[in-house]
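Notes for the one structure printed next.
Only one protein chain is missing from this complex, and each of the others stays in its spot.
Up next is chain A:
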């Protein structure tokens, strides 16, 4: 975990509301970045006090380049979208515990911007020699990251709630067409609504199911206890820190 300065190499709006941010970091610490881990980025803008968490969406150790996909939702992400190549950005990284990768066939289920960490995970699983099936659900074309789709065309099925893109419907509809028992493990990242919708379908799946969760964070490295989420274990309800114990958790433990 370090507080580093990266140089923005590229910033591009790839849809009306999502931009891609490529940052160059020379540091050795890159080797410790796993899919599912994230960085707290400092946003230099009036009225923005806290840093903002973003998942690593890609990493190229050889060139020192990390990629984020950011959806503009409020003042911090709006300000970040105005950053220009050449500018420096201060970031804490790497933070959190990532996905547990296992051999065999993996099913990846992404909703909206949740595709960002799963893009990185899919790449690593394939590099490890595993197989992936990728379900990618979006509400509309403004949420759709075409360049991720073009990388995983063979493995990916797109579901869109508005007509015009991929299959019509939600990720849940996509999941119902799958023989889930044919997979060894399942990974999810997406909005609460999506997680709730797919939960009953995954109820009897015997293998590992992991989910990357979000919460409002102040520090991102375990110091404030602000990011707590409720999980359940044999003792009942417990709280865990999304930033340090997660953001990746066992799906079966999550209280939805």
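Assorted remarks:
The rule is simple: a residue touches a chain if its C-beta (ideal position, glycine included) is under 8 Å from a C-beta of that chain, and two chains touch if they have at least 3 such contacts; residues count from 1.
Please note the rule applied: contacts and distances are computed from a predicted model.
Chain not shown in the complex: UniProt lists it as "Dihydroorotate dehydrogenase", one of "(2Fe-2S)-binding protein", "Ion-translocating oxidoreductase complex subunit A", "Sarcosine oxidase subunit beta" or "Dihydroorotate dehydrogenase".
Per the touch definition above, the residue from A:47, A:129, A:163 or A:206 contacting the chain not shown is A:47. Residue-wise, the contact with the chain that is not shown comes from A:218, picked out of A:9, A:65, A:126 or A:218. Residues of chain A that touch the chain left out of the display are 1-3, 42, 46-51, 92, 215-219, 221-230, 237-239, 244.
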